[in-house]
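For this view, one protein chain was removed and the others were kept in their places.
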Amino acid sequence: MIDSGKVLEKLREKKPLVHHITNWVTIYDCANIVRAIGALPVMAHAIEESSEMQGMANALVLNIGTLTPELVDSMVAAAKKANESQHPVVLDAVGVGATSLRTEKAIEILDSARIDIVKGNQSEIAKLSGADVFTRGVEAVKVEENVAKLAKKLARERTNTVVVTGKEDVVASFTGKNYLVKNGHPLMGEFVGSGCLAASLLGCFAAVEVDHAKASAAALSCFGIAAELAAQKANTPAAFKQQLFDGIYNLKPADVKKMEKVEELK
Amino acid sequence: MIDSGKVLEKLREKKPLVHHITNWVTIYDCANIVRAIGALPVMAHAIEESSEMQGMANALVLNIGTLTPELVDSMVAAAKKANESQHPVVLDAVGVGATSLRTEKAIEILDSARIDIVKGNQSEIAKLSGADVFTRGVEAVKVEENVAKLAKKLARERTNTVVVTGKEDVVASFTGKNYLVKNGHPLMGEFVGSGCLAASLLGCFAAVEVDHAKASAAALSCFGIAAELAAQKANTPAAFKQQLFDGIYNLKPADVKKMEKVEELK
Partner (left out) sequence: MIDSGKVLEKLREKKPLVHHITNWVTIYDCANIVRAIGALPVMAHAIEESSEMQGMANALVLNIGTLTPELVDSMVAAAKKANESQHPVVLDAVGVGATSLRTEKAIEILDSARIDIVKGNQSEIAKLSGADVFTRGVEAVKVEENVAKLAKKLARERTNTVVVTGKEDVVASFTGKNYLVKNGHPLMGEFVGSGCLAASLLGCFAAVEVDHAKASAAALSCFGIAAELAAQKANTPAAFKQQLFDGIYNLKPADVKKMEKVEELK
């Protein structure tokens, strides 16, 4: 029990400004989920302003779903600024392992600035932790090795928090505090972008909770609970997605308390 | 009473083609609201074609929400072409005051071409009119000075129309005709992009009504009325947004006549 609802309450009270440099596919939904949860989004990818915009934000979310080398330069500039201000930086490692550009650029970002939370699916995180895996497009490929072990290894190496999304989400921290988040619903995988939405929520929660492992578990738990509630109202992807956004907007800390399924992981 | 419904009828009859060079966050919704109201959208941002595409359009909407210097060059090229054809140009000054890039580029656009309608929230317009304000991300910050006064000052300086969106919308014109639009609903602020949608509608209405102050008030009034009607059917942001788009599509001039709340402003 990490009391995700408490973190949610703090988020709604503080209304953090969450800067994104993200992909062009889900950019609208990333902005909109930030608004729905009760924070404020801003997207400013030009190298001429990404750092300055970061200066007034409370967190940064990077997503390499449709990266170019120029966009990555802008990401690094914003990340360095966030580092200076000690504001959390989230990296969604979309498609790492699929192309050499993605793998190289994700590592370049990790090497150029402090990334507080690295998030990916099983194959993306496995690749970043040095396992010999392959990503098909931006879809997760089942990895043989225990993914929690790989996530812990990466978190230790990078002295940060690593999030692996999947049927159950793994949160691994260099502090040794690890969580398994069991909230969620299969319909989240039936529309495009739920992984991106998760990353945006990680940024919102980390903006108000300095224990990033706890913040991550809280974000994923709230997202999963909203999905469980949405699935009670709709059973097709498009209708479900609408309910999910409205569920995030209406999510009550009391419901979160009742429905939270977060376990500590050894 | 400006009879917004009449302008709406003219718009649906003429079906103007409204060219956009806009941001990557709300670009789909900008295009879709234009179609919903009964006009036709086109988006062509490449510098190699922005002017040529403008040549066949009836209005231009510029939005600097995710600007780059290159995109601004393309905006200026299209605006000059629209000026030549005496077609109206709308500028949505998203985030002016937040970064120096935004402030400088908005002024560069205003100085390089005739912008018929400048639109922003309170802090954006205050900044453009020379007041000493600060924008947090792309969110409005309450300004101390009377915003209508600042809008009128800017409209006189630029010999154009200035729109300030907020709980009530201000329309200020260099002609001395000013309006206060009281239609609208708080749910418009609970999803991302209603400001951008307003700018797109300004372009649609200005394409068919040469009195740009009247066109602006009519656009904002119709948008606000559709929102009031949508709020009767949905009370959460995602469901409301769907009702809003369908409400715009189905908006009846007779309802507009009954519900219009536009006052002349001294």
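When the chains are written out, they are named A and B in that same order, and each has its own residue count from 1.
Methods note: a contact is a pair of C-beta atoms (placed from the backbone, for glycine too) under 8 Å apart; a residue touches a chain by one contact, two chains touch by 3 or more.
As the structure is a computational prediction, the values presented were derived from the model and not from experiment.
A.B. asks: Among B:44, B:107, B:180 or B:265, choose the residue that contacts the chain missing from this document, as touch is defined above.
C.D. replies: The missing chain is touched by B:44.
A.B. asks: Looking at the full complex, which residue from B:53, B:109 or B:164 touches the chain that isn't shown here?
C.D. replies: B:53
A.B. asks: Which chain B residues would touch the chain omitted from the figure, given the whole complex?
C.D. replies: 17, 19, 24, 27-28, 31-32, 35-36, 40-46, 48-49, 52-53, 56-57, 242-243, 245-246, 249-250
A.B. asks: Provide the residue numbers of chain A that touch the chain removed from this figure.
C.D. replies: Interface with the chain not displayed, on the chain A side: 23-26, 28-29, 65-69, 95, 98-102, 136-139, 190-193, 236-239, 242.
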